[in-house]
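In what follows, a single structure is set out as structure tokens and then discussed.
All protein chains but one are shown in place.
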Amino acid sequence: MSKSFVGVKALKDVSFDVRPGEVHALLGENGAGKSTLIKMMSGLYSPDAGTITVDGKDMKFASTRDASAAGIATVYQELLLFPELTVAENVFLGNYPRRPGGWIDWAEVRARTRALLDQLDTFDLDVDAKVLTLSVAQRQRVEITKALSKNARILIMDEPTASLVESDVQRLMAVVRQLRERGVGIVYVSHRMPEIFALADRVTVLRDGGYVATRDIGEVDEAQLVSMMVGRPIDSLFPKADAKIGDTVLEVKNLNHGRHVQDISFSLRRGEILGVAGLVGSGRTELALTLFGMTPATSGEIVLEGRTVAITSPRQARDLGIAYVPEDRGQQGLVKQMAIRKNVSMASIERFSAGIFIKAGAEAQRALDAVKRLSVRCRNIAQPVGELSGGNQQKVVIAKWLETNPKVLILDEPTRGVDVGAKAEIHTIMGELVKQGVAILMISSELPEVLGMSDRVLVISGGRLTGEIDRADATPERVGMAMTAHQSGEAA
Amino acid sequence: QSAAWTGGDDLPTNPLACDATPATVAAKPYDGGSPTNAPDRKGKTLKVVDVPKLVGIGYFNATSKGIADAAKEIGTMDAKTDGPSKANIDDQITLIDNYITSGVDGILFAANDPVAIAPVLKKALAAGINVVGYDANSTPDARQWFVNQAEFNGIAKAMVDSMAKETGEDGAFAIVTSTFTTPNQARWIAEMAAYQAKCHPKMKWLETVEAQEDNILSFNQTNTLLNKYGDELKGVFGMTSVATPAAADAVTQANKCGKVAVVGLATPNAMKPYVAADCVKSVVLWNPVDLGYAAAHVLRAVADGTLAPGATSVKAGKLGDLSVINGSEILLGAPTVFTKDNINNFDF
Amino acid sequence: MSAVVDLPPTRPASGAQRPGFFRRLFADYGQELVVLAAVVALFIVVTMVNPRFISANNLTTIFSGNAYIAVAAIGMAMVIITGHIDVSVGALIGVLATISGTLAVAGYPIWIAWLAPVLVGMAVNACIGGLVAYARIPSIVVTLGALSIMRGGLISVTGGTWITNLPPSFLIAQKSVLGLPVPLVVMVVLTVLAALWMRYSAFGRSLYAIGGNAEAALATGIPVERRTVAVFVIHGAFAGLATILFATQLQVIQSTVPPNLELTVITAAVIGGVSILGGSGTVIGSTLATILFATIGSALIFVNVSAYWLRAVIGLLILATVLADMLRRRGRI
């Protein structure tokens, strides 16, 4: 089975093929065109030029339905779920088991979903829960379950592990390997190098919409791959800067909010990066939201620069100098239809205003600076943010919050779905910020990132603090141990 | 007590005598307005617009037909009907305003609100346009003449007397009207209340309900009244040409023909089935075709100068001489009572 | 089709994941239950004031007098679930009633007079749906325009004449089957069928999917455009069925429709729990909400609420229902 494809614009003359029983990794920087390629293979976009061949036959995919019929299932990068429908229904939508007469067999839908979820070790997901009540990571699992349910011959996964923590990644990789053994061809996109080396048989690298090379995994090492992607070598993915750690900026005492933030206490100092590790649903995001005033604390104390503050709204948090880069940038971070310029100034619009009027010139200047400083790849600052690739969108969100000159910067999964080049850049930016005395609270599901960037690591499990580990003592084992403590408190 | 009628416009009521004694009307000087610098229109062809309360209901179709008939008969009149699609003061005002600008010679109107329409009518007078109302009046000084289909107290007497005859002097009745704010209906109900208190004091007024200009709602409301009061309810008044047939239908479908009387204002066409089935004995209404016909003739006479302030009567084609009352109103005559015998002679 | 992977779970499946029957019922049909509770409460209170309220006659008035609104609201609920809205349904019913009545009076076979509004309703809404789906004009814009066109057109064409002399066999809404009035039977049957269809057919579920996330629906392979046209066409069919009940209730057909009929129908759908944002709700809710309105209207007359304050009370009750639903949702999450 081969599959070739030639397109233009976002994608220039790219050819790509998948064989049965292989994992073919697709690599490239943000905006390289990986998702675009995938969307054409799955029938969502139609190519301007070029062909798709399955089993030697030329295919014309008018819709994703045609692609499904040809045995292609896809887990998209942007989660495409139906928030008002249940988990089970999301999994089998358009593909229901029927009873005689064509009626949907709901009992069967639930049972099969349960079985699929169990195989992913996802016991805490209620198949009858509406998807809107799930966290991002839980939604990701639903997406994967959905693709698995289709029993496809070609499975395309666009950054499936972006929001999974290490143990989940391991589990997913096991599933992928098993599928490979069954002769399923898998297209796998990820920005996480270790996964690529652990999983892939071949890799194809794209750059700026163009095809760079296809290699067997044995032929290349990480540095080579990175320089193929970025066009230059990268020194270090975790450029830990030596910032002077100053006095305490933020002190949190016995903070509580609902089930997911229970009795949390910690302190954060100027120039420090405090990593937060935890399993999916452990309550890290909830903690951030509580600090940011989105879900105000029900009890406990937040002390900011020696003053006890009650934070009840994001606006107030912002005014106090707390910034939050959310985990779901599409929904929470950006206004996609709006220009880059307007997104950058959004959280600090008062600074670009004279009275109530916006100073458009100053705003544009700052946006230009920010785009340059964070090397956001875009046509111009008037381009709607939604047109940018994931990593570049993330940089815009960070730029937006840097405009507020925060004292405390909370980064929730700051490099989720961000390519190695940009990831290194974001880490460098973090380094610069701590040098300027900003205190950073970094939530990440990527253990190497947590270990590589943090001065200290907080570990949260079941909404409780289960460990506070200094950089020197932070080994994957210690952190992992703390992450699985208090398991009982986590069950939803 | 829910029966008390407190709606309306707080104008004094003037119930007629309980027997057939005609009311003595005190002569009043002309109180209408007059157009400024109206050109001499004597014998010239008039461009006339007729703006009813709303278009799309049987009643105003009939008046509009009368106007068209008269225009054809007169020959020197170009009449056209254009009204709002809902009984809405604002749309009506806008329409009249547009016709003033377009330069008509005469305006015939039936007002959705007597006061709200006044400014725009005064503007018409100021532009030298002849303005005549029918069916629903404006304040007198905003138009020249008003063709009064029947005096409010006359209608009230006819309605209440008919009801008393059918239900007996101690019957209990309810009313289905469009809305409490509709001026004509409000006046009629007020006059009915006064006349009933004076001449049929033992009758029991149970309730008045609104049903918009919506026949299904009228039907439902009548049904609800029938259900609520059971055998106590002896009669239902329909105050509009929409409510009356719907009320009759409700009574028919509830198999209460003969047990519950329906008396009301309605056009004959809509009532024929119920009258034929003996479910409704009598329908009260002036002939709206005649009303439109008379209004058109009055407008012609005003434009020709043959109807001037101080006149006591006016010639209205086949209707003969109509008399002037209340200073600047022209009375169409007594309302017609349609019964099984004559209803098939009318088609509107 | 069996699951592809059969890795052994690392720990045994934790049993009893499903919440209890009542919790699920409350979660799935919360708003419907609120509305139902409101209806029941009204019935109890008003019956205590005046026992005639639950007489067979009054129940007939409440349930079948407004059945046509309920039927129209079924189609509206489907449209709203798909993420659209239709503000032209009132005008459409007026047009269809005129067509149906004209055919009946002109002596065409009765079944043609009944079939015509359904077919014409489907045709008109196919155009509306086409503009929404393929020309990508928001449905509120298309139907706002269609409302004007149909309302004006109706008056232009009929000149406002009423249709009388309808043949008795045409008047189906006045008949009964098995001792039950036809409108009631039609309303219940259509509601149940539509509810089953929305829950157990792939087509019905796809409407929820489109309303919930049109982009994802497209990616799932649902033909979003065709389904959008289809749901408008179905809505047109329901409008046609509603028209039959509407036009045959009385012996005359008024050429004007009840003012604000479209708002009444939309209100019924949304009070019944259909999310105005699309993606959730049921047709059971819209029918219950229609019954609620009818019950309120009747109840206020029975308890002698001053007719002047009637509308204020209705508004207050609607608001109370809406707020009760919101509080319920908060309690749940």
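Per-chain residue numbering starts at 1, and chain names A, B and C are given in the order in which the chains are listed.
Quick note on the criterion: a residue touches a chain if its C-beta (ideal position, glycine included) is under 8 Å from a C-beta of that chain, and two chains touch if they have at least 3 such contacts.
Basically, contacts and distances are computed from a predicted model.
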item: Protein name, per the UniProt record, of whichever chain is missing from view ("Dihydroorotate dehydrogenase", "Na+/H+ antiporter subunit E", "Autoinducer 2 import system permease protein LsrD" or "Phosphoribosylformylglycinamidine synthase subunit PurQ"); value: "Autoinducer 2 import system permease protein LsrD"
item: Displayed partners of the chain not shown (whole complex); value: A, B, C
item: Sole residue of A:L132, A:M346, A:A362 or A:A485 that reaches the chain not shown, by the stated touch rule; value: A:M346
item: Candidates B:D91, B:D141 or B:D304 - the one touching the absent chain; value: B:D91
item: Touch with the omitted chain, as defined above, among B:D113, B:E151 or B:E207; value: B:D113
item: Residues of chain B (touch criterion as defined above) contacting the omitted chain; value: 6-10, 55, 80, 82-86, 88-91, 93-95, 97-99, 101-103, 113, 115-119, 179-181, 186
item: Residues of chain C (touch criterion as defined above) contacting the omitted chain; value: 87, 131, 135-138, 140-142, 144-153, 155-156, 259-260, 263, 266-267, 270-271, 275-277, 306, 308-316, 318-319, 322-323, 326-327, 329
item: For chain A, the residues touching the chain missing from this view; value: 294, 313-315, 317-319, 324, 326, 331-339, 342, 346-347, 349-350, 353, 356-358, 382, 384, 400, 404
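By definition in this document, only the chains that are shown with their structure count from here on.
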item: Nearest-to-centre chain - CA centroid comparison; value: C
item: Whole-Å gap separating chain A and chain C, where each centre is the average of the chain's CA atoms; value: 42
item: Chain B and chain C, separation of their C-alpha mean positions in angstrom; value: 37
item: Rounded Å distance between chain A and chain B, as computed from the means of their C-alpha atoms; value: 73
item: Shared-contact residues (touching 2 or more other chains) in chain A; value: none
item: Residue ranges of chain C in contact with chain B within the complex; value: 50, 52-53, 55, 57-58, 60-61, 65-66, 68, 151-152, 154-155, 158-162, 164-165, 174, 246, 249-252, 254-256, 258-259, 294, 297-298, 301-302, 304, 306-308, 310
item: Interfacial residue positions of chain B with respect to chain C in the complex; value: 2, 7, 55-58, 60-61, 85-86, 180, 207-210, 212-217, 219-221, 223-228, 230, 242, 245-246, 249, 253-254, 269-270, 272-274
item: Chain A - residues contacting chain C, complex; value: 42-44, 63-68, 74, 76, 80-85, 89, 93-94, 96-97, 102-104, 106, 110, 112, 114-116, 118-119, 121, 123-124, 126-128, 133, 148-149, 151, 171, 174-175, 178-179, 182, 184
